[in-house]
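Every protein chain except one is present and positioned as in the full complex.
Showing subunit A:
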Amino acid sequence: MEPNKTKSATEGIAPMGITALHETVLSNQPESRYECPVCLNWLRDPVITTCGHKFCNSCITSWLQNSGHCPIDNINLSMKVDIFPDNYTKREIQEQRMSCPFAAKGCAVKVTPLDLDTHITMCEFNQPDVSTRTEARVPCSFHAVGCRDSFDNQEEMNNHLHNDIQTHMSYLMNAYSKIQIDNDISNASIDAKEQEAMSLWEAPDKNGAEATPAPLHNTSALIRALYERVVVLEQRNREQDIVIANMSKQLSALSVAKMKQNNDMLLRYCMGNYIWKIDNFKARCDAMLKDHFKMLYSPGFYTSPNGYRFCVRLNISPQNPLFFALHVHLMKTEYDDCLEWPFNGRISFATINQYDPDMTQRDTMMSNSNLVAFRKPTSEICVRGFGYTEYAVVSDVVRNGFVKDDVLIVRINIKCV
């Protein structure tokens, strides 16, 4: 038995949080040659089979009641002719000595592995930790009333009890009179307080006239002061509540603003690479089919933080209602005067096939500096767009896997050249 091996084994299981495992059950883990393959425990009354496998006598007996085969290699076995006691192994196991798992607490017992479980259940050290045992000396039974003597054994204490009856009696007498006095004092003070409280609460009715007797004046003033203090604190508490409510209102307004700002940042810092997710696509598509003047516009995004600003327009093609049209439009920005006009660059569309990425539709076009669409925009959104009037067949978009969970995704990449 190698103690190291078993130690690491118990540690291995600890992270699983199995508190129900009795640790000592596991620390008693046999080497494989002393282990019964049926109960996985130390071989108890080991027997060996004609096919050369060892089992506990009771384990193989139970097994062969329902089966005629060896649990390991399935060879036919008969209880009568194929099973022999293995006294060699039995002796080897009996020669093993294991220390009790409570050795750290002081148990010096060493037993054979087979007896270990029995020993553990009755081991005197197998007890929840008692915080350091009080010294072996026994205090006198009159300890509580003031006797400070203590004794090595019961007999000495008996002697002491017998000889010092007088002393113990006087201890008892003192204790009793002390209790009596305490009792009187507390009774008296309770009465006084009751009276005082009565007069205090009746006071306001009597036109503020001080009805309380003079000796109690101090306490009643104290209570009054405390009561005023309570009122002040309650007032302050209410004020704080209002402040907190205001602050949480501000906080939620702030977080909304932050979210909006985040969105704006995303559009500004996408570097011309915008992913337009159109949710509720089916409903929007139906609306557009019904009314061809309905169009979907993406939010405006920038080719660089202070660069050109574009948006994308998706609508039913006016020429051919079977097709979608897809265009980009320039949008006004505050720094348009600092940019080069007309815009020069490359514009790519990719409509993502969400079931089969290989089928994604990609198109790239170059800007044309002769077109109004690329001049400096004069309105918020340039009236002229640039793109495809017949970009994709409406029914194909829905049928061929471009729409998933009712979302269509178009990636737009605009690069200045």
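Keep in mind that, in the parts below, a residue touches a chain if its C-beta (ideal position, glycine included) is under 8 Å from a C-beta of that chain, and two chains touch if they have at least 3 such contacts; residues count from 1.
Rule of thumb we're sticking to: contacts and distances are computed from a predicted model.
Per UniProt, the protein behind the absent chain is "E2 ubiquitin-conjugating enzyme"; the candidates were "Geranylgeranyl transferase type-2 subunit alpha", "CHL4-domain-containing protein", "Centromere protein Cenp-O" or "E2 ubiquitin-conjugating enzyme".
Only one of the listed residues, A:Pro71, A:Pro139 or A:Pro299, touches the absent chain: A:Pro71. Remark: the residues of subunit A touching the chain excluded from display are 9, 12-13, 16, 18, 20-21, 25-26, 29, 37-41, 59, 62-63, 65-67, 69-72, 74, 355-356, 401.
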